[in-house]
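For this view, one protein chain was removed and the others were kept in their places.
First chain written, first letter: the chains are A and B, and each begins at residue 1.
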Amino acid sequence: MAVIESSTDVVLSGVRGGPAVKTLRQDRWWLQPVVTVSILTAFVVYSTWSAFNPHNYYVGAMMHRDLISPFFSPCLASSCVEGSQIGFALSGWSLSPAFLILIFPLGFRLTCYYYRRSYYRAFWWSPPACAVSDGHKKYTGETRFPLLMQNAHRYFFYFGIVFNCLLTYDALRAFHQPGIGFGVTLGTIVLTVNATLLWLYSLSCHACRHLCGGSLKTFSNHPVRHRLWKFITPLNENHMKFAWASLIFVALTDVFVRLVASGAITDFRLF
Amino acid sequence: MADVTMKIWRGDASGGEFQNYTIEQNDNEVVLDVIHRIQATEAPDLACRWNCKAGKCGSCSAEINGKPRLMCMTRMDTLPEGPVTVTPMKTFPIIRDLVTDVSFNYAMAAKIPALLPKPMPEGGYRLMQEDVERSQEFRKCIECFLCQDVCHVIRDHEDNKANYAGPRFFIRIAELEMNPLDTNDRREFVREDMGLGYCNITKCCTEVCPEGIHITDNAIIPLKERVVAANYDPVAWLGRKIRRQTKKTSAEAAVQPAP
Partner (left out) sequence: MSNYEHHDYDVLIIGAGGAGLRAAIEAKQRGLKVGIITKSLLGKAHTVMAEGGMAAAMGNVYEEDNWMVHFRDTMRGGKYLNNYRMAELHAKEAPERVLELEQWGALFDRTKDGKILQRDFGGHRYARLAHTGDRTGLELIRTLQQKVVSMGTDVFMEVKVLKLVHDDAGRVAGCVAYHRASGEFVTFAAKAVILATGGAGKSWKFTSNSWEGTGDGHAMALWAGAKLIDMECIQFHPTGMVWPLSVRGILVTEGVRGDGGVLRNSLGERFMFNYVAPMFRAETAETEEEGDLWYDDHNAGRRPPELLPRDEVARAINTEVKAGRGGPHGGVFLDIGSRRSAEFIRRRLPSMYHQFMELAGVDITREAMEIGPTCHYIMGGVQVDADTAATAAPGLFAAGEVAGGMHGANRLGGNSLSDLIVFGKRAGAGAADYVLSGQAATSLNQSAVEAAIKEALAPFERTEGENPYTIQHDLQEMMQANVGIIRTQSELDFALGELDKFTERVKNIAVKGGRAYNPGWNLTTDLPAMLAVCKTVALGASFRKESRGGHTREDFPTASEEFSKFNLAHSSNGGNWDSPIETTESPLLPIPQELKALLEEAH
C-alpha cells in the first residue's frame, strides 16, 4: 500500500482483481430495469397517442360537467373546445393544444433526480444495476450538453408549481356542475386526487427541498425555512412513490375524461 | 452444520483465478469468520484486510456474490444456497487476493480544502443540534470505500479516475459545506475539480452504504443544487455579464487553512 504524500501523485490505475465478467450478481438484478422500461414506455406511448388525438379531452356543460384532462390543461389554443379555455387563446396554432404545454411537465419529469436514476439505469444502462457493468465504453455523465441541461430542474420546478395551481383550479371548478350546482362526482374525485398527487410529487422534489431550506448553512437562525425543510424532508424520502403514483394517475385521469367525454361511461354523481 | 463452498479469488497483478475451499459452516457466522478459518488452516497466506470485525472500521470491503459488502457484516445464513463467491473490490487495482490498493481515495481526500472555521470565541463555539445534525450523518462514514467501488463512473471507466472524487468525497464536501463553522465555498471546487457532474445519481452508493448514509439524497443532490445556484443560475449569469465580473475560481473560493 502506498504512501500518502502531498508531493507525489498516487498511481490511480492498475490491474484489477476478479474475473472479467459483466457481473457476479446472482439475484434478479434485471427485474427492476425491466419494470421501469415497461411502465415508462407504456406511459410515453399512451401520452403521445393522447397528445396527437385532441378529442374528448373535455367534458363540458352539455353533460352538466366541467372536467378537463390534465394533458390538455391549460388549453391555450384557439382550437380548444368550448369551455375548456382559460380566458385567452393563441390563434394560429393548428397542432394539438397538448403540444403547447406538455413540454413543461415533460421537462420537469425528465430532469427529475428520481427519473434520472431510473432511466439512466433502465434505458441507458449506465449502469443497468449496481455492480453490473456499464453498457458504454465512454462516459462523461452530466458534464456536457445535452445532459448538462439536467441542471435546469429547478426552473422546471417553478413551471410545475404553476401547472399544479392550474390543475387544482380545474379540480375545484369541477365541483360546480353547470346547470346543477355544487356536487361531488367520480370525476371531481379523480381530478382532486390527480392534483394532490402532482402537488406531492412537486413538493417532494429535491429542488424544492433545497429551495425551502436545504441551501442554508445554519438552520437555527432561519426557523421558518427550517420548519419548511423539516416538512419537505419526509415527503422527499417518498419522492419515488409520488413520482410513480402521479405519473400513472395522470394517465388514468386522461383515460377517465376521454371515456366520459366519449360517452363510454358516465361520470357517476355521488351527492 | 453443513459444509459450504467458498469460491475465493486468489491472485495478484500478474493474474488470478477462483479457488474453492469447502469448509464447515457454524451458526451465525459472518463471511469474515469463514475467511479467517480458511486462513488459519488451508491457506495461511490468503490476503484480506480487516480490523475491528464489528462494522466500525471499514477495512474488510469485498464483493460477495458480486455485491460490494463488508465481510464482517454479511452473515452466511443470509446468503442463498450454493457456493459463495468472494472477490476483491473491482474498482481498485489488486494487491493480492482480496486486498486492493485504495490509495485513489487517499489521494482524493488530500485535495479537499479542509474546514476553514470562524474564529473560536472564549469558552468554545455555540452550535445548535439542528445545525450539526446534517453533517453528523456524513461523519458516520467509516471509509470502507464500497460506494467508491460500486460507482460505475470509475468502476467501469478507468479514465474518469483523474477527474472524479466519488461518493465518499462528495459526502465529505457536503459535510464541510453544511458545517455551521465553515467559511470556505467549495461549490466551484466540487464542480470543476471533483467532477460532481459525472455523477448521474443512479444511487448505487446509497444502496451499498453499510452505515445507511443517504449519500445521494442528502449529500450529492444538495451539492448539485448548490452548484446550480452558483453556476447555472441564468439571472446570476446575466448579472455577471452586465457587471463584467468573473466567477471566483475554486482555489479562490476555498482555501486550505494554515497549519
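Just so we're on the same page, a contact is a pair of C-beta atoms (placed from the backbone, for glycine too) under 8 Å apart; a residue touches a chain by one contact, two chains touch by 3 or more.
Here the structure is a predicted model, which is why all the values come from computation and not from measurement.
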Selected residue (touches chain absent from view) among B:Val132, B:Ala236 or B:Ala253: B:Val132
Hidden partner chain, touching residue among B:Asp3, B:Glu17 or B:Asp45: B:Asp45
Positions on chain B contacted by the hidden chain, ascending: 12, 26-30, 33, 39-41, 44-59, 73, 75, 95-97, 99, 101-103, 106, 109-110, 112-115, 117, 120, 124-129, 132, 135-136, 139-143, 176, 179, 181, 256-257, 259
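Here is the rule we go by: only the chains that are shown with their structure count from here on.
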Separation of chain A from chain B, taking each centre as the mean of its C-alpha atoms, in whole Å: 31
Footprint of chain B on chain A - complex, ascending: 1-2, 4, 6, 9-19, 23-27, 113, 116-117, 120-121, 126-127, 130-131, 133-134, 138-143, 147-148, 151-155, 206-207, 209-210, 214-215, 217-220, 226, 236-237
Touching residues (chain side chain B, partner chain A) in the complex: 9, 11, 13-14, 16, 18, 63, 65-68, 80, 82, 85, 87-95, 97-98, 100-104, 106-107, 110, 128, 130-131, 150, 152-153, 155-158, 160-162, 177-180, 182, 195, 197-204, 207-208, 216-217, 221-222, 224-229, 231-232, 234
